[in-house]
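What follows is a structure written as structure tokens; I'll ask about it next.
Note that one protein chain is taken out, while the other chains of the complex remain in position.
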Amino acid sequence: MEKRNLLWVLGMLGMVALIFVFSGTLAYGKETVKIGSIVDLTGPTNDIGVPYAEGLDDYFSKINKEGGIKGRQIEYFPIDYTYKLPQAMAAYKRLVTEHNVIALVGWGTGDSKARIPLVNKDKVPQLTTFALDQTEPHTPYNFAHMISYEHQIMGMLQYAKSKPIEKGRKVRVAYVYSDAEYGRAPIRYLKERNYAEKIGVELVDEQIIGQTATEAVSQALTLKKAKPDYTIIVLTPKPASVFIKDAKKVGLEATVMGFSFLGDYSLLKILGNAGKGLIVAAPCSYAHEMNVPGIKKIWDYNKKYRPERKIIDLQYVYNWLNGMILEEAIKRAGDNLTGEGIKNALETFRNFETDGISRPITFTSADHRGSYEFKLSIANPDKGTFEPFSDWIKVEK
Amino acid sequence: MSENIAFLAQLLLTGLVLGSVYALVALGFVLIYKSTSILNFAQGELLMFGAYICLTLIIELRIPFIYAFFLTLAFSFILAVLLERVILRPMIGEPIISIIMVTIALSAVLRSLIQIAWGTETKVFPRIFSEEPIRFFGLFIAEVHLWSLIFALTCVVLFALFFKFSAAGIAMRVTAFDQQIAQSLGINIKRIFALSWAISAIVSSIGGIILGNINGINNALAAMGLKVFPCVILGGLDSILGAILGGFSIGILENLAGGYLDPVFGGGVKDVAPFVFLVVVLMIKPYGLFGKIRIERL
Partner (left out) sequence: MPCGLFHTIYKTDERIFKTVWVRSWLVAFGLFFLLLPLFVRDYLLYVTNMIFIFIVGAVGLNILTGFTGQISIGHGAFVAVGAYTSAILTTKLGIPFWIALPIAGLFAALIGMIFGIPSLRIKGLYLAIATLAAQFIIEYTIVHWERLTNGITGISVPSPILFGFVFDNDRKFYYLLLIFAVMAVATGRNLFRTRVGRAFIAIRDRDISAELIGVDIFKYKLLAFGISSFYAGVAGSLWGHYTNVITPEHFTIVLSIDYLAMIIVGGLGSIIGTVFGVIFMILIPELLTTVGVLLKSTFGEITTLISAIKGLVFGITIIFFLVFEPDGLSEIWRRTRDYWKLWPFSYR
């Protein structure tokens, strides 16, 4: 047969065979605990997706190096889904049916939400960064340890209200958010409940910025017309930096308040002086707060095994926390190492201490949201960090 | 100045600035199309590449901006010639859709390479321009925008002159018009192909450097590659002048739509408006505003 043809055919058959044979896991030898996660390493949110993925990976490496949990090593499977839903679905199927993970950590709001009916059916608990309220009874297998974006915004609105600008008028706020689900969902939630009106601030405008926008001048100009005192932004660092810079360029003089994922050092680097006055919600400690014992542990691990890492982002800390939570859950589940076992274990968390990194975490069978508190932090462009300046603010459900 | 007129003027101004960048990229795109009939889906990636290379030269190797700029252009030249030689030359004569697919795959490859080499963080050029906007007649224009506009316009004019008066430029126009005639005049077609890719990469790099200066460099810049389609269709795929005008028009249109229609439709209009406009224009003038009309009466 013509050589070239033969090569092609053999190549194809070889690939198919490879898939069939190797789709399973490589044995570690002993019994292991399998955890999976569906992360964005190369897609549009990868600027914060990568540190996020690294946080959990490092935590599990740390545990494994210290001997595992009760002698069991953790087998960790991160799959990059490039923020595309069909890939997320395929990744989920693979994790659950091929690798038999007993818990899973999610990233994107859209895909995590889409997975809720599936994780409920397959009984695999998922820890997410999820926006919405967790108290619905139909999400028995969905957990989030951070305060939701909605509650952050509510807290920020309360803060805005507490700082009156001048007499005789209400404080004016505007929303600027992403056209992706993580942006739309919280804004929709707040608008449905007329929250701004209820607490007494005036919602004057809202603008949408695309996830891959390279400029936002028209949006900034329109906002300027509405003269807000505060703009609350729900954008990841990429579009956020574009917006904040363009706002400065057109002379928009509102104070910008951002949600938790903007507490990012690289954002400050990009913004430079334009970042002055930026306030960000902080659900857990920043990695430069060396007086927090948990943070110190993170640096200890990194100094030893990852000496080249000089900056640790908030996302890393956030997912490191997930690692701590999972470790504890695995311990509490004892020998019942199944999805259901982990879920039940998680629901026994009452004021679980996280070495000061965040507020104590509580999961009950009726409420899968770990914490309702956050701090406000303000940008310090000279130091390139965010400094917390408020106490822990608790937001009512 | 009344607030509304100021608003409009501001939008127009920004539209012009952005439009100048679009014009540059559209120019590059049409150039490739005219000489080789290829729709280059990798235009956005060429843009990113230029921006990243320039940044590396400035920051890692501490080369002053002027030299870094020209070095970047040289790199783009080499990259383009390489791509043309290795990947596109063998595809001559294949159905056009296969060639389009190759450029799509090429864009994926370039994007991955850029990610491997430069990571995922947004990078910024060192601050050359001040952050304070310049004010005149009650309007704002950021310094970086002003310089971008001037720069882009200069490039456009330079290239227009190049095509009109230089030997290479004229040779390219002949090749674009009819390859047979060009060959019979002794023009080396293959070299012309390589040259058009090279020039296209160069203008895209310039566009990338400009955009990178405005708002930082990250993989979102690749979206330019898609934005360029409405610009070139508007101007007509066959016309370089059309591409330039198309670029400016789309830039202005986008901003006007964003400013006036966003509140009506609840946002996001900015991104889709150029495409709606495109469909409308195509219905009325199927070859774009300046394209060569092929007369086919049936």
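Order of writing sets the chain letters: A and B. Residues in each chain are counted from 1.
Following the convention adopted for this analysis, contacts are C-beta pairs under 8 Å (C-beta built on N, C-alpha and C of every residue); 3 or more make two chains touch, one makes a residue touch a chain.
Quick caveat: nothing in here was measured; it's all calculated off a predicted structure.
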{"item": "Among A:Val33, A:Ile63, A:Ile79 or A:Val292, residue touching the chain not depicted", "value": "A:Ile79"}
{"item": "Residue among B:Leu61, B:Ala108 or B:Ile134 touching the omitted chain", "value": "B:Ala108"}
{"item": "Candidate in contact with the missing chain, chosen from B:Met172, B:Ile206 or B:Leu237", "value": "B:Leu237"}
{"item": "Touching the absent chain when the full complex is considered, from B:Leu61, B:Leu82, B:Ile96 or B:Ile150", "value": "B:Ile96"}
{"item": "Residue among A:Leu41, A:Met146 or A:Val217 touching the omitted chain", "value": "A:Leu41"}
{"item": "Interface with the undisplayed chain - residues on chain B", "value": "33, 39, 87, 90-91, 94-98, 100-102, 104-109, 111-113, 115-116, 119-120, 226, 229-230, 233, 237, 265-266, 268, 271-272, 275-276, 278-279, 282-283, 286-288, 296, 298"}
{"item": "Touch list for chain A against the chain that is not drawn", "value": "1-2, 4-5, 8-9, 12, 15-16, 18-20, 22-23, 25-26, 41-42, 46, 50, 53-54, 57, 61, 75-80, 82, 84-87, 89-91, 93-94, 97-99, 110, 113-114, 117-118, 179-181, 184-185"}
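Just so we're on the same page, only the chains that are shown with their structure count from here on.
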{"item": "Rounded Å distance between chain A and chain B, as computed from the means of their C-alpha atoms", "value": "35"}
{"item": "Chain B-facing residues of chain A, complex", "value": "41-42, 44, 46-47, 49-50, 179, 206-208, 210-215, 217-219, 221-222, 225, 237-239, 241-242, 245-246, 248-251, 266, 269-270, 272-274"}
{"item": "Chain B - residues contacting chain A, complex", "value": "3, 7, 10-11, 14, 18, 112, 115, 120-124, 127, 131, 133, 140, 142, 145, 211, 214-216, 218-221, 223-224, 254-259, 262-263, 266-268, 270-271"}
